[in-house]
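Yeah, one chain of the complex is gone here, protein chain that is, but the others are all in their spots.
As written, the chains take the letters A, B and C, and residue 1 is the first residue of each chain.
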Amino acid sequence: MSLAHEEVLSHPDHDIPLEYSTEDGVLKIFGFWIFLATDLILFACLFSMYQILHLNTAGGPTEQDLYNVPEFMAETLILLVSSFTCGLATLEMRKGHRGALMAWLIVTVLLGLSFIFLEVREFVDYVGRGATMQRSAFLSSFFTLVGTHGCHVSLGILWMLSILYQLGRRGIQAITARKVFIVGLYWHFLDVVWVFIFTVVYLQGVMH
Amino acid sequence: MGLVVSIVLTLLALWVVQAHALSHAMLLAVILVLAVLQIVVQLAFFMHFTESAGPRYHVSALALGFVFTFCIVAGSIWIMTFGGTQPY
Amino acid sequence: MQLCSSVFTLGFLKDTPDPSEVDVMNKQVLRRPTTNRSRAVWRCGTLLMLIPLLATGCSPQVVMLHPVGPVGRIEERLIILSIVLVTIVIVPVFVLLWYIVRRYRDVPGNDAPYRPEFSESRTLEIVWWGVPILIIGILAVFTARDTFALTKPPERSAPPLTVQVTSLDWKWLFQYPGQKIATVNYCYIPTNRPIQFILTANAPMNSFWVPQLGGQEYTMPGMAMQLWLQADKPGVYHGRGAQFTGKGFAHMTFDVTATSQAQFDAWAKQIQKTAPALTEAGYTNLAHPGLVGKMSFSSYPPNIFHDVIMKEGGMYMKHDKAVLEGEK
Partner (left out) sequence: MALPGYVGNAPTSFFVTGDPMIYASDVLIVLTVIGIVFVLTYYKKWGWLWREWLTTVDHKKIGIMYLIAALLMLFRGGTDAVLMRTQLALPNMHFLEAEHYDQIFTTHGTIMILFMAMPLVFAMMNIAVPLQIGARDVAFPYLNAISFWLFFFGALLLNLSFVIGGSPDGGWTSYPPLVENPTDPGPGENFYLLALQISGIGSMATGINFLVTILKMRAPGMTLMRMPLFCWSILATSILIIFSFPALTIALALVLIDRLFDAHFFTMLQGGNPMMYINLFWVWGHPEVYIVVLPAFGIFSEVIATFSRKRTFGYSSMVASMLAIAVISYLVWLHHFFTMGAGPGVNTFFAISTMCVGIPTGVKVFNWLFTMYQGRIRMTVPMLWSIGFIPTFAIGGATGVMLAVAPADYQYHNSYFLIAHFHQTLIGGVVYGMFAGLYYWWPKMFGFILNERIGRWAFWFFNIGFYVCFLPQYQLGFMGMTRRIYVYPAGMGWTALNLISTIGAYLMAVGFVLIVVDILYSIRYGERDVTGDPWDGRTLEWSLPSPAPHYNFARIPTVTARDAWWVMKGERKRGEVKRELEPLEPIHMPNNSGRPFILSVLFFLGGFGLVFEWYWLAIPSGIGVMVCLLLRSLEYNMDHYIPVSEIKRTEAALGRS
């Protein structure tokens, strides 16, 4: 990376969080925000696809046949809580508490895993009832939209594990702090996307 | 705090849907508004949205992202409804 | 008109169909007037030099600019209007470019003023934000007006005739719900009467285009689109699919013959009497990819048009019940 031209290095300031303390950190965090904007458009396309196809059931299972309120509420609450614990992890990092940071991250990972577990169970259940992706346009778009989110979450879990390993080896320093912050952004973003899946897919589906 | 608000918002959304109190279109509108509020909560409480070193370009980037998202979703749905009915 | 049409009618090439392909492409709408060969060669030379003029050249073969019905005429008027409007800004660009590049060349002894810091002018900026806004404004008004106008039947005096069109791989099927007959790769229409073409596809999406009658519209599986056209003059008009559909696409042409109402009725009678019927099996066969010539059928299974649309996704569209039941 080239020398910093932004204020960050020229006026070292103790109030600046560690993750912003290097030029590299500033660039990567900003770059990640932009990446999130692209992911936003990606999901926007999947959502419009779903909205247009969700009634095209081709005589197969419909939304009402499939969605189950306790099930998707459980998924939603788990993800919301995990977003919160992930936020706590960032706060602990700001305070420099490595142990607490890692603990909260582990909690987040566990919540993420249980979310994925529930989702996989839901998918398996649907498929068992003949609601496969090949059955109708509605199901193609359902599995693609929700599945894409699920893939993102799974990736996030792997990513957090790698960061946990790095935290264990190197402690909290500029680079690991940046990574924790960025994975946090990612996780909260996925939570936002889920809120829309909750609304547009599940709530709309059980509305009638 | 953030957690409480977001859980309240979620339960509220579930409740309006289950209560069958509103018309279809109104319901959709209400739950979408609730979802948007959730975004605000996430951004403000968890994502440290207002923080940055130097100019806040990421705020404009995300704002632009929301605008284009709206254009794409609303535009696509508008186009795909074919003026409401098929002539045939 | 005459002048330019003679300039642009070229006869120097042996421009006649290859006999082996006539059966597939026997669509000579307008016979080119035979031209003296040497004169044509000379014309070709002029033409090469006058290439920029081509964009405005206009023999009767320039079908878009020689419409024979109200729909095509509305579109032609818009085309001309838009040409005129864009010319208003494009010509000054050309003139300015030519003048500036000539005048301000960096050659020794050029006494034109040199002001390297001249880079702002409020007045000039207002001019070139303003004039285009004005022009676009005018164009926008006419565009909006005609866009809405063309979704309605062109003339209300005569009752419309409905023709259902299905694009197949790689042929066109026309069904006449009023006459209960069907044709392939050609159709007849009465003149001076609005025709409501209802378009669908039982194959990848195509586009139904008869340039002399008016613009095109997509034929899409599962959809039934509506296209109003009308012919004022009897004649044979060339039509073709305009949206690529694979290997046989280039041969997906058809003729639209416009005749008087009496001749049209006579033609329909004749088909009803002499042609074979189209059966379900016959339709399935027809829908199979491949090329065929012109065909006529005295009747067809009454619901195929409707059923094909419904099967391919039509059931998910909201339908205008009045049209659906009124016309069938």
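As a working rule, contacts are C-beta pairs under 8 Å (C-beta built on N, C-alpha and C of every residue); 3 or more make two chains touch, one makes a residue touch a chain.
Small disclaimer: the values here were computed from a predicted structure and weren't measured.
Taking every chain of the complex into account, the omitted one touches A, B, C.
The chain not shown here is touched by just one of A:Ala137, A:Ile157, A:Ala177 or A:Leu203, and that residue is A:Ala137. Where chain C meets the chain that is not shown, the touching residues are 8-10, 12-18, 21, 23-25, 27-29, 31-32, 44, 47-48, 51-52, 54-55, 57-59, 61-65, 72, 74-75, 78-79, 82-83, 86-87, 89-90, 93-94, 96-97, 100-101, 104-106, 110, 112-121, 124-125, 128-129, 132-133, 136, 139-140, 142-144, 146-148, 150-151, 169, 203-205, 207, 209, 211, 214-218, 220-223, 225-226, 238, 240-251, 290-293, 311-313, 316. Where chain A meets the missing chain, the touching residues are 1-3, 5-6, 26-28, 30-31, 34-35, 37-39, 41-42, 44-46, 48-49, 52-53, 56-58, 133-138, 140-141, 144, 158-159, 162-163, 165-166, 170, 175, 179. For chain B, the residues touching the chain absent from view are 54-55, 57, 61, 64-65, 68, 71-72, 75-76, 78-80, 82-84.
Just so it is clear, only the chains that are shown with their structure count from here on.
Averaged C-alpha coordinates put the centre of chain B at 43 Å from the centre of chain C.
Averaged Cα coordinates give chain A a centre that lies 50 Å from the centre of chain C.
Shared interface positions of chain A, defined as residues touching 2 or more other chains, are absent.
Taken together, the chain B residues at the contact with chain A in this complex read 2-3, 6-7, 10, 13-14, 17-18, 24, 27-28, 31-32, 34-35, 38-39, 42-43, 45-48, 51-54, 57-58, 61-62, 64-66, 68-69, 72-73, 76-77, 80.
Interface residues of chain A, counted against chain B in their complex, comprise 6-8, 16-17, 20, 26, 29-30, 33-34, 36-37, 40-41, 44-45, 47-48, 51-52, 69, 73, 76-77, 80-81, 83-84, 86-87, 90, 181, 184-185, 188-189, 191-192, 195-196, 198-200, 203-204, 206-207.
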